Every structure is written in structure tokens, then in C-alpha cells.
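For this view, one protein chain was removed and the others were kept in their places.
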Amino acid sequence: MSATTGPVVRGTVPTARRRSWHLGDALIPVLAALAFIYLLVPIVYTVAFSFNDAGKSNLVWRGFTWKNWQNPCGAPQVCEAFRNSLSVGVVATLIATVIGTLLALALARFAFRGRPAVNLLVFLPMSTPEVVLGAALLAQFLSLRVQLGFWTVVAAHVMFCISFVVVTVKARVAGLDPALEEAAADLYASPFQAFWRVTFPLLLPGIAAAALLSFSLSFDDFIITNFNSGSFTTFPKFVYVSATRGIPPQANVIGSFMFVAALAIVLVAQLVSHARGKRRAG
Amino acid sequence: MPEVTTPALELMSVTKSFGSFLAVDDLDLTIPAGSFFALLGPSGCGKTTTLRMVAGLEQPTSGTVCIGGRDVTGDRAHRRPVNTVFQSYALFPHLTIADNVAFGLRRRRQHDVDAKVKEALDLVELGHLGERKPTQLSGGQAQRVALARAIVNRPELLLLDEPLGALDLKLRRQMQLELKRIQTEVGLTFVHVTHDQEEAMTMADTVAVMNKGKIEQMGPPEELYSRPHTAFVANFLGQSNLAPGQVVGREGDLLLVTVGGATVKVPVDRAVATTGSVLVGVRPEKIGLLIEGQEPSPNHNVVGPGIVTDVSFTGVSTQYQVEVEHLGTFGVFSQNLLGGATVTLGTKVRLAWSQEFTFGLDGDQDAAEGAADLDAEP
Partner (left out) sequence: MSLLAGLGAGGGGPAPKERARGAGHRWLLAPGLVYLTVFFIVPVGALLATSLYVPVPGGELGQYQPALHWQNYVDALSQFWPQLVRSFVFAAIATLACLAIGYPMAYVIAVRARGRSLLQGLLLVLVIAPFFTSFILRTIAWKQILADEGPVVAALRFVHLLPPDGRLTATAFAVVCGLTYNFLPFMVLPVYASLERLDPRMLEAGADLYASPVTTFRTVTWPLSLPGVVGGTLLVFIPAAGDYVNSSLLGNNTNTAMIGQVIDARFFKVLDYPTASALSVVLMAAILLLVAGYVRRAGTEDLL
């Protein structure tokens, strides 16, 4: 770095420069550490209170117990809501990933008239507040007299997930060397074979990331769901509704479980790719 | 010729325009089977577009493409008996080297895929790397895998798009010889696109110099070098000294041309234009410097005097710049047979060269066209 190898001139300027480096060196990680603590405090709280021997409400610490974890479905409706969220998440993710990937391919690979308009159409749902999206869909469902429930929630989730899938996959497609598809065609692959044998495998990590993102958005969504679910209950809705009478500790169990599961899945994936990278380098 | 063989590639009046930009302009080209053909030109001259039209990656706006005597103009890339070595190599990053090489064979459901892959990898001396992924290869190795992946399919035409552009100079030299060896060994027709004139001349039997969507001149490298037909070819292929002059007469097989104050003689069969204004050309290494008191040998053209304005020593030779009044700057390369520079900066010299090395071009063109330009793209 310049501070050590740099100027021939000895004196105040280089010294000052060196000192400010050290200050920044220490300051930024400290700020970041504080920010991480801020991010994790409520999660620690949530996890801790999943072990609370709660009576009627889970507001005050009453002692440690395993029983909430042993019987996570103990509270009425909590597991049903959780199952609902999982099925909505899976179905919406599947649909949104397929539709969004196709759109992303069209946008990234083809120059056609109206492409800017399609880009705008994809961007708009992302730049519309959830409350507006929810209200708009509800206005439509009401006027068409559609029965609110599982499928209206799925329809709404697919709608806002598509945009995120498009953005994620499009970035991946744009990062792909177009010569690869040409090389496939040059090596006697039909357009379908070129897609299936070359493009798709290379896009897969991006598509998987988009699916993961979709699922997490869908699973965590409350506002749009609240507008379009009728009496159908998802996990976030369950927590919101029961907040007034006190959230059962089983909800904390499920929240903590999802956090740990997500952490574990991503960390295992990281470790695997890390190990693979090492093997390759060796 | 005892028999007429079908040419490997025939382009007939091929034109390609992108919007209002004419990339390839009414191109006719015939490449005999088994040859190593180079398409040489600066970037943007249309050579890569031509290659892509042959590969089927680009559709000509008009004209016909025939490969092995068959009209393939309407066929898409995967239906053409052509393989390409891409500039970026375009190795499939998710497949092993062996699977990359096997890709084309598998698409065409060939037999003995493994044996053919091994043979191709052995040919490029990478037989031991079949199980690696492309990211684990060096640039030179990746280049050779790309070559093996194309060659293994025994295409009627092998297209090489600036295949050595990404390699460093030393590796490039080595690969030039290697490519030539492989071409001789497998006997395929190679079409090689490059902007590097040295590369084209080293490897190809026939070089076509392309400029602004047209072929300026085509022929064996020696012929192109010694008898360029345009200022562009004279400047792009090696370096040339071009001086404007007027044809004033004829003396047997020689044209008399006044250049500056002097009269030089140009063999008629080496002149494109034989009347009016012409450009008289000579290669820098053909010129000798005459210092005060030295007389030229007979049958030599002489211009000058001029002043030596630059002397640079390059090892095998010394390069001089000589400023001649009314004619501009001449470059002179002189072999260092006896040591270093024989003339110092500021010396007054005359320039002399044998008449037989003189060539004459049409005077109606820019003498600097195709010359190296610092501001131009490489």
C-alpha cells in the first residue's frame, strides 16, 4: 500500500495518511459489527422466547422449557398456518420461477420492439407498495366475486415474485457469453439442444437463487396476503392476528426453526462449494 | 490443373448490412479444399462478419454461400458442416474438457466418441487433461481444447476467429507453428480470420486482405508482399514507402516516373497504373543509404538527398527515418551485418534500391491508407 511503499518525502503527510488508514481500519468493522447486532437482536429474542415456559401470553420470561419445541403444533392453528405458508410458497415459487425465467430470457436475449415497455411492466410491480398491490388485487377479486383463499393468495404472490425472478435471472443471462450458445449451434446442437445442454445448466444457479428469493418473499409476505386471503391464514397473518391476544411460544419455535434451517442450508451449500473450490485449486 | 476439385467454400455476391452500415460488400470468394486460407484486415473490415456468415451465425443480406459445392445459405449453424474456434474459445464451463470435445460428436450421434475425443486431445497434446474443467486451463491450453473440439468433427471447413488474439507473443508464435502442423496433419481446410499480418503470412497458403467490406487483394503471402496492388495492402501488410510521381515515358519494360526531382524506373509488370499520376513504392528493407561520395550500383533507383532524422537499433536490424524534401519521410531497414548503425543522426544521405523491387500503384489514392495509426483501434 502507498502508506508504506510510497512517498520518498518523509514528514507529516505520509504519517497522517497512515494514521487515518488505521482509524478507518478499526472504525468500519466496529460500525458493521454494531449493525449486525442490531439485525440479530430480535432474532435472539425470538429464539430465547421459544424456550419460555409461557402461560397464556409469551411476554414475560417465566423459565426455560423444551416443551414448546417438543410440541410445536401445541397452539391451535399455528401449524396449519405454517403449512399454508409453505404450500403457498412452494406453488407460487414454482409458477413465478418458470414464468419469470422465460421473461428474463426474452428480455436478455432478444431485441424486439416493445422491449422497454416490457421492462417497465416488470419493474412496476417492484416499485408499487404492497398495500397498493394488495388493494388493487382485492378490488379486482371483489368486483369479479372471486372467493378469497389459497388460490387468490398464490395468484398475488406469483405476481410480485415474477419481477424479482426476472431481475435475478436476467442478470445471470446477461453475464453469459453469447458465444457459448453460438458454439453449441456451431457444434450441431439444435436451438432446443443448445438451450437444454448449455444455456439452462449455466443459468441454473441463477434460477435457483431466484426461486429461493421468491420463496422467502412469499413466505414472509403479510400485507398482500392480508388483503387477498379472506379467512385463509398464513404464518405471518397468524402471528399478526394473534399479536393482540399474545403470540403463543410455538410461533417463536417455528420462526426460530426457519431461521436455523435457512442458516444451515446456506452454510452447507457454502461449505460444499468452498471444499469443491479447494479441491479444484489443488 | 489435371482435375477440377470442388472448392471447400464459395461465396457469391455476398452482402451483409447492419442498418445503414455495409459490413460486407458484394463479396466473391473461392477457397480450394485443403488450403490454409487467411482473411486479413483491420477491425471492422467485415472479416468476422464474413466468417460468421460462413458458420451460419449471421444471415447474409443477399448472396449465396456454398460449402463443399452445396448451397447452405438458408441453413442454420447447426446444420452446416463447419466448425469454429471462437475468439473467446467459448468452452462450456459446466462440462469437462472431454465432454466439451465430445459435444459435437454426441449431437450428431457418432460412434466411438471416447476414442475420437482421445485422438483429438492427443493431437493437441492435452490427452491427460480430459477430466478437468475449462476454468482450470491456461490460455494456451484452452485455445488448444477449442481447436480439438472443432477438429474432432472433421468439418469440411474449420473457421478460426482470431484464435491467437488472447495469447501472449511467445505463446502466439508457438501456436502459429502448431496450427500449421495440425492443419498439415489432418488435411482440413482452415479459414483463419486475423488482423495480425505476420500471423496471416506465417501460416496461410493464401491471404485475402480485406478492407471496408471488400477484398482488396488475394494471393500467396510472398506475392502480396512483393507486389501489392493498393496503398492499403502495401501499408497493412508490412511497411511501404510510397511517393507520388508522374509517368513521363517508357523504356522497354520499364516505366519512367518523376518523383520529387528524380526519375525512377518501375518494371511495367509491377505497376498497376502505367500512365498519369502514380504512387511509386518500395519496401524499407530494400533501400540502401548512400553517404556523400558513394555511388549507386547500376540498375538502381536513387532519390534524395535527405537528412537522417531517427536511428533505432532493434538487434537484427537498424531502422532509419530519412526526411527527403518534397517527398516526406522514408523508412529504411538495414540488416546489422557488420555491427550497429552505419550512419548517424543528421547525416545527409541518398536512398538507392534496385529497380526490380520497385512497384507502382494507382496515384489516385491516399498514400497513408492502411498504415499504422496510433489513434486507430488495434
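In order of appearance the chains are A and B, and numbering begins at 1 in each one.
In this section, a residue touches a chain if its C-beta (ideal position, glycine included) is under 8 Å from a C-beta of that chain, and two chains touch if they have at least 3 such contacts.
Predicted, not measured: the structure shown is a model, and the values here were computed from it.
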| item | value |
| --- | --- |
| Residues of subunit A in contact with the chain not shown | 1-3, 6, 17, 20-21, 24, 28-29, 31-32, 35-36, 38-43, 45-46, 49, 59, 98-100, 102-103, 105-106, 108-112, 118-133, 135-140, 142-143, 155-156, 158-159, 162, 164, 166-175, 178, 191, 205-206, 209-210, 212-213, 216-217, 219-220, 222-223, 226-227, 235-236, 239-240, 243, 247, 251-252, 255-256, 258-259, 261-263, 266-267, 270-271, 274, 277 |
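We adopt the following convention: only the chains that are shown with their structure count from here on.
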| item | value |
| --- | --- |
| Centroid spacing, where centroids are CA-atom means, of subunit A and subunit B in whole angstrom | 54 |
| Of subunit A, residues touching subunit B in the complex | 177, 179-180, 182-191, 193-194, 197-198, 201-202, 280 |
| Footprint of subunit A on subunit B - complex, ascending | 55-57, 76-79, 82-84, 86-88, 90-94, 103-104, 107-108, 133, 135-136, 149-150, 153 |
